[in-house]
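Here it is: the structure, laid out below.
All protein chains but one are shown at their positions in the complex.
Order of writing sets the chain letters: A, B and C. Residues in each chain are counted from 1.
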Amino acid sequence: MEYVIIGNSTAAVGAVEAIRRNDKTGKIVIISNEKYHVYSRPLISYLLLGKTDEERMKYRNDDFYSEHRCELKLGRTAQRIDVQEKRVILDDGESVSYDRLLVASGSSPVVPPIPGLEKVRNKFTFTTLDDAKSLEKALFENARVLILGAGLIGLKCAEGLSKRNVEIICVDLSTRVLSSILDDQSSEIMKQHLEDHHISFYLGRQVTGFKDNVACLDDNDEIPFDVLVLAVGVRPNVNLIKDIGGKTNRGILIDERCRTSIPDIYAAGDCCESMDISSGQIKQMALLPNAYMQGECAGMNMSGVDCIFDKAIPMNAIGLFGKHIMTAGTYTGQTYYESDGKDYKKLFYSNNRLNGFILIGNIEKAGIYTALIREKTPLDTLDFELICKTPGLMAFSRETRAEKLGGVINEYLGSPVGISCVE
Amino acid sequence: MKRVYVNEKWCLGCHLCEYYCAFASTGETDMARALKDIRINPRIRVEECEGISFAVSCRHCPEPLCVKGCITGALRKIDGIITVDRNRCIGCYTCILSCPYGAVSPSEDGAIQKCELCIKTHEGTPRCVLGCPNGAIVFEERGE
Amino acid sequence: MAVEYIQPEYEVVRNQERCIVCRVCERQCANQVHEYLKDSNRMVADDSKCVNCHRCVALCPTRALKIVKSPHTFKENTNWSGKAISEIYKQAESGGVLLSSMGNPENYPVYFDKMLLNASQVTNPSIDPLREPMETRVFLGAKPERIERDEKGRIIRSLPPQIQLSMPVMFSAMSYGSISYNAHESLARAAAELGILYNTGEGGLHEDLYKYGKNTIVQVASGRFGVHKDYLESGAAIEIKMGQGAKPGIGGHLPGEKVGMDISRTRMIPEGTDAISPAPHHDIYSIEDLRQLVYSLKEATGYKKPVIVKIAAVHNVAAIASGIARSGADMIAIDGFRGGTGAAPTRIRDHVGLPIELALASVDKRLRDEGIRNRVSIIAGGSIRSSADVVKAIALGADCVYIATAALVALGCHLCRSCHTGKCNWGIATQRPDLVKRLNPNIGFRRLVNLLTAWQHEIKEMMGGMGINSIEALRGNRLMLRGVGLNEKELEILGIKHAGE
Partner (left out) sequence: MYRNVSGCAISGIISRSGKRFSGERIIESVATMRERSNGLGGGFAAYGIYPEYKDYYAFHIFYNDNAAKKECETFLEEHFDIINLSRIPTRKIPEITDEPLIWRYFVLPLPTKLAASQLDEREYVVRCVFRINTGIDGAYVFSSGKNMGVFKAVGFPEDVGRFYKLEEYEGYCFTAHGRYPTNTPGWWGGAHPFSLLDYTVVHNGEISSYDANRRSIEMYGYKCTLLTDTEVIAYMIDYLHRRIGLTLDEICHVFAAPFWSTIEGKPKQEREELKFLRNVFSSLLITGPFSIIVGFEGGMMALNDRLKLRSMVVGEKDDMVYVASEEAAIRIIQNDLDRVWSPMGGEGVIVTVEGVKN
């Protein structure tokens, strides 16, 4: 069996590990346009921050490929897929044949069509190690860094730059920070927190154009800057599939076995769209845990073991300047809410199910909430009032707890009737 | 594989498991010296409510969501035991968001901590099990 | 009260250097001795509440605690001891009968400690239990005085009901109520594992424990609590409790607050009502009446269960035992004055009864003198503390011993003698669910099994030393005993020679 994986990040690793669980001998070829050993993309902001280094950014140990016997084709780009011949054609013309193909091509940063952008010096996107390295090189003392986008990437970048003695300005079309994962109030808490850490915001503003290194806003404000970071979002890399007539939307469409619409071709990770079970909608969820689990699911199915991944939900754990945010699911339904102005908790529920939550500050045992969403646990089977206040196993029934903690299994009872004393 | 199992029927809520856990990770030989004037941050936690109590620590799940979701690769499952490479962990806490038992928590230095069955500090039975006075926490092979 | 007549007996000594304020002492003390002071982040203790049960000491992970006897002293003299003085203060205050728990603590002779065992040298080899079989199995029950043969000349092997034990030790009566469900379950499971019997006591038998029936003695006491047909039939033997060594002549009293749902159902009395066992059985005012009850119980169970009559060791115990042996009982249990209790009037506990050693010796002799020793088995109880006590009791003439206090100690009891308060920190003599759960029967039964397994090893060692490899050859073998520091009369009653003779 010949497995080919396009991409060398989280989903690819998930696939490799799954394939090798089932198939010790098949050939695995990994094709990536990046030249690095697999590394964790979200860590690039920590690299800037100095909390990690390239060595520690490696997502798997150095011997990962050899241990899993993967053939690497790094720094090479897959140009197209030949479905008839079942092979992948690379940029240098080499063709790599496959029995099963995984497209884990990830996503690319969106570069907005803003007039004058092409003339801006020191402009960067922020999704790859190379991005981070280039950005770092462009920094200098007291530089003004303008970050376009106050979402996850933009703010992690801001944090990454925070120890660099630079001025950080953030502009976003949205009136709120982290608008994709926070509601108004929580967003305000985070904005305050970020401002306390010397990030300046221009929210609800649009950059209408650049005059060299000056950004012009829709209200005619002008922001001069030295370095520009574009963090307005990412777009799935769908072309390989789209080109051969596979079904795509914004991302590649896959089923719960991570199969594309084309036989023997699977897709996983940021290049895909999949079902968010908290909302029932098909959406792009460019999240590392999902990428791994999709990759793993694809790998299992590719190597002949039927496997379903139908537990995808949006979930984010993000720390910014020591304040942790955890969110998951969909923000619909009734709410449970508590906040002291600094910490924040809001749970969203309807129809006897937890739909989503937002936590800021106290994130202890947040996974218990996540599990309620993921497992669609009927809320009337537990003490919802208690679990709202304190996530814990206490809220579950005694039986459920016993099952979870193993207490009832095989409890040793001695010999119920031992040596009889009756003649 | 031997695992830690908890039976709340016998948990007394004495919290000794937490102290033995905290002690185990100090590497000290005397608990008084190790934990005097320290606010402990154990990897096993007792949940308590209205006369019910039980300890919760990592279940070392067969399909560990924490490991799958770990963004750095710091969490690994090795020989059935989920361990954390604290050098790699950057404290994103995705694992805390993932763990359905609430068994992962932040440590003092920001990296996460979780029960690793004492394999890094002691031989044999985990200390919480040894420290439980009532057999509410046991370390047993029960098959999977 | 402005005047404190009675001072704490113990002091809780905390080594603040070692205390890590884990608060386990506070959480585990049902007497609320320990308290956490938030402001100073330290633990303090109220000595006056301490009963010296050692729960906190045993659980303190840093060994920061110890409990010492208070140096406080009255102006005592030999006649007016501190105890005598404080008891007067207590009664002057309360106007009530003093209550105590566990066995007689007073300074009467412990004859077991004044008897030494023999061992073989040269003329008769000692036997190594690791190399040779060493048997501790005993049968309890009446033995026939003659044998009969069938037409083929084969012995007709019909016997009165017999009980086979792997070793001559049983757990004696402790009722469900006086001790916790978990304690009962521990005893039941240990008995089953060991191949011995435990005893329900007078509180009936919890339905969950019927499955251990083949290892159960079901007791019928003066209150008749929980006695019904299924109960009688569920056990391996039936015991009529006439008396208890700790409180001869006194009945029992389980306060209503201990009679929860399970106990109420087991005892067949309304929840929350006091369970009072009268001092006498109101249908037994004579030996003839006893005989009637013995036969009523036998009739009720088809003559399949041996009947034990348990009496407290009192002055004319030998004559009473002789009467019982002739009443149709299969076994006599004699309970010495050091036997334990969940609650007894202090004066009774401390001043009534006989040491089991003397009672046993005189009963065994009396029954032999009358030629009826084989009609009954003798079970001796009342503070059998070790395997050596077992061996000495058997050598004096017992078929088997009863242990209870030793079993409770194995389960964690620290002999704080506060059973009557119902706040047993070890989960034994209590019905409070939070305290009961402290005794995990999975651990408890194992500890009991360990204890008796250890005793069995020791018994075998001692037997081997004496050159005896089956315990029946030890029974009544008083030549294996010698007294030390005993006077002629004591030696005569015990039927032993003095050491050196």
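Heads up, the rule we're going with is that a contact is a pair of C-beta atoms (placed from the backbone, for glycine too) under 8 Å apart; a residue touches a chain by one contact, two chains touch by 3 or more.
Source: prediction; values computed, not measured.
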Contacts of the unshown chain among the visible ones are C
Missing-chain contact, candidates C:103, C:226 or C:476, resolves to C:476
Cross-chain touch to the chain not pictured, restricted to C:71, C:371 or C:500, is C:371
Contacting the left-out chain: of C:36, C:139, C:210 or C:295, that is C:139
Among listed residues C:3, C:147 or C:261, the absent chain is touched only by C:147
Hidden partner sits against chain C at residues 120, 123-125, 127, 132-133, 135, 137-139, 143-144, 146-147, 149, 154-155, 157, 159, 162, 368, 371, 373-374, 397, 466-470, 472-480, 497
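Keep in mind that, in the parts below, only the chains that are shown with their structure count from here on.
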The chain whose mean C-alpha position lies nearest the overall protein Cα centroid is chain B
Most contacts overall join chains A-B
So, in whole Å, the Cα centroid of chain A is separated from that of chain C by 68
Here the gap between chain A and chain B, centre to centre from mean Cα coordinates and rounded to Å, is 27
So chain B residues touching two or more other chains come to 9
Multi-partner residues in chain A (2 or more other chains touched) are 411
Given the complex, residues on chain B that touch chain A span 3, 5-9, 47-49, 52, 54, 56, 59, 65-66, 68-69, 71-73, 87-88, 90-102, 104-105, 140, 142
Seen from chain B, its contact residues with chain C in the complex are 9-10, 12-16, 19-20, 23, 30-32, 35-38, 51, 131, 133-136
Touching chain B in the complex, chain A uses residues 14, 40, 42-43, 46, 51-52, 56-61, 288-289, 292-293, 296, 315-319, 324, 326, 328, 363-368, 370-371, 374-375, 386, 391-394, 398, 401-402, 404-411
